[in-house]
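As you look at this complex, bear in mind that one protein chain is not there, while each of the others sits in place.
Each chain carries a letter (A and B) given by its place in the written order, and its residues are counted from 1.
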Amino acid sequence: MGHLIPSSIAPYVLPVVYAVVIVAVLPLLAGYIVLLERKVMADMQARLGPMRVGPHGLLQPIADAVKLLLKEDIIPANADKLMFWMAPLVSVTMALLAYAALPIGPAFQIADLNVGLLFILGISSLGIYGIVLGGWASNSHYSLLGALRSAAQLVSYETAAGLGLVSALLLAGSLSMKEIVQAQYDQGTWFIFSVPVGFFIYMVGSIAETNRAPFDLPEAESELVAGYMTEYSGFRWSLYFLAEYANMIIVAGIATTLFLGGWLRPFARWHDHFPGTSLEFFDVIPSLVFLAAAGYCFYLAPKQPVQIQKIVMAAFGAACLLLAGAMAAALFASPVVMAGIHGAFWFMAKVVAYLYAFLWFRFTFPRYRFDQLMRLGWRFLIPLALVNVIDVGVAIILRQELGWSPFWAMLLMTLVTLGIAMWLASEGSKPATTLQPADTEI
Amino acid sequence: MTKGPTTEITTTVLGADEIILNMGPQHPSTHGVLRVKLKLDGERVVDSECIIGYLHRGVEKIAEHRSYQQFAPYVDRMDYVAAVSNGLGYCEAVEKLLGTEAPPRAKVVRTILTELQRIASHLLWLGTHALDIGALTPVFYCFREREEILKIFEKYCGARLTTHAFRIGGLQYETYDGFEEDVKRFCNDFEHRVDEYETLLTENRIWVGRTKGVGIITAADAIALGVTGPVLRGSGVKWDLRKAMPYAAYDQYEFDIPTRPTGDTYDRYIVRMEEMRQSRRICLQAIENIPSGPILGKVGKVLKPPPGEVYHSIEAPKGELGYYIVSDGTTQPYRLRVRPPSFINLQAFRKMAEGALVADVVAIIGTIDIVLGEVDR
Partner (left out) sequence: MILNQILFYFFALLAVGSAILMVTRRNVVHSAVFLISTLLATAGIFLQLQAEFLFVVQIILYVGGIMVLFVFVIMLVNLDVALRQIQFNRQKYVAAVLTLVLAAQVFFALWVARAGLNLANPADKMPVRNTEAIGDAIFQRYMLPFEIASVLLLVAMIGAVVMAKRRV
């Protein structure tokens, strides 16, 4: 096929194809993550969730999207029209732009930047403008305050999350996303096992960065200060919503790349550690998973109450079957193709696992008050992140200069960091604002 | 705005950074149509004013034009979350006026139903309070349990919410077949449900951070303001009408009165959780032996209590619910005044909200546990 494409544009073909695929698939993916959230929420709340639109609610995202597109577009009377129009666009653009550097497979990356990680962090930080300008453009005092609070929260936790990433970066030695995954392959271990504290810091920071519970005060309905999204309706609101879920997938993608081994299969280097044995059955897992999903769909299909739901369920089953076939066929294709397809599967599986944790936290924990949130960020998380970076540096020196084994060096420094974390946490639980009980005179 | 005493915020001069924030009658967290005006200095509440009356229906005036039996369904609509307790207080007050008592069987069944209602009321409180603070899950668990209780009520008297379960002089309906089994099964299941809620909330850092030290009211203030119920017991005052002035069949059963020392939101939460456990204990004891006998005392069809007045109060889930009835010898009361616990407890809001942050106001309104039907009548 190489001779069909003139060499002047050959380097641009694949990235454009990938970009188109990502931009096309992402809204659908975000919609289905919303459905996943609703089903997981329902499961944790002893309910069923969406069941009517499509079998088991599987077509709910499509119905929601159509409804939002058809809604009336309301603009507040004195709103700043340019900003009002632009703010959701900024949010969505930045959220989508960050996918340019995300490595979904060894060859499935739009652009392998030298500074890929910093690029994604920078673009995520630009998403703040969507929020701030949205709050401003609504011409409502409370929307503006909510937006500014949200932005302050984002900025604070971005710092902490970035420092958490630095600790994994020290082990990887490069900012290029591809090389980070490669470093995990070379070192034979996912970085979550080397720097668990860094992973924890990044996880908390990313929850706050995407305005998810327990840090979702700016978005909460029962709080006094209305959120920045209040005045947006219909398609504009769905852009904000899309941006939020795209952001969630991005932070999950960063966590997966940095800490969870990216597109690597679990035990990717088993054959190096234990020559002669192989865990190749791990390679069969992708097709098995889809086969099981297809089997479940076909099992549920006859039980649906409505004829059309039976058909849709069977169609989903057929789609899962096709994917299982693709995964199995990839086993017999060239190693590059197999690494690509299976890599994408493992990457998405890890992203979904990370997002499941997000959903779990949302429905378990109450909400932090804004001052508690800021105190947690600045007085616990950032000091802990700084200490963690220093400790990882010390561990690397122990490893390289003093020749300790990686395992013991990392274990020791993780314990030191945990000790400091516990001290910091006990400092923080002393209430900073002691409210005096009311005096006795009436 | 009507000119009033010094509690009016609008007549005071605003300082440099002070603004007045209105939590309007329509707000997801005010538990009804309550309007709260907050005077804020930055983030702190300097003063507050509750404006009520949006749900005033003139219940006490209506009472003057209904016979005693006709008025009984109206009391359910006041604290609509715990209708059975309202009915208990009213029936016992009229029985006191008449100088009679319900027969023992009726008293025990009344006790069981009232304690079940207390659990149901506290469950609703817990669910909505947790929801206001941001915990999205406990509300569904609480309503799952509340559903079981409401099913028992429906099987007993045909209604879930506004039950009109009791009659003056006793009960109208005999307990249905399977009543004891249902209550026993509920009580047995309920033990570990309460533990489930506690797992989610009690030790949770975020919950503790949002409720400890928030909305403190001292015992002296609480007594001076006339606050009763879990709010009073959360401030360390061990006062419960079920023990202090027993009514119905409470003197026959063993139960504890939970109190906590500090008087903040967390303590009131613990008090109410423990009260649910104690109510379960009472139910289990009561269901063991319900005495047999008549369910309705000798009360005539036409009630003409002798002229006089009576005040009778019970320990409703929200506090001391009292009925002051003045009879002039006719079939309709001359005056019926309700002492609603939520109305009196809401007075404590001003004290509790002083110095609190705006984000805590929602928690404070939730912890007083008000029902606007009772506040406004």
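Everything below uses one rule, namely that a residue touches a chain if its C-beta (ideal position, glycine included) is under 8 Å from a C-beta of that chain, and two chains touch if they have at least 3 such contacts.
In this text, all values refer to a predicted model and were calculated from it rather than measured experimentally.
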| item | value |
| --- | --- |
| Identified contact with the non-displayed chain, of A:32, A:129 or A:356 | A:129 |
| Residues of subunit A in contact with the chain not shown | 80, 82-83, 86, 113-115, 118-119, 121-123, 125-126, 128-129, 132-133, 136, 144, 148, 151, 155, 175, 371, 433 |
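One rule holds in what follows: only the chains that are shown with their structure count from here on.
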| item | value |
| --- | --- |
| Subunit A to subunit B touching residues, read off their complex | 41, 44-47, 213-214, 216-217, 220-225, 362-372, 429, 431, 433-438, 440, 442 |
| Footprint of subunit A on subunit B - complex, ascending | 21, 23, 28-29, 43, 130-137, 140-141, 144, 200-201, 204-207, 209-210, 212-214, 216-218, 220-221, 224-225, 262-263, 351-352, 354-362 |
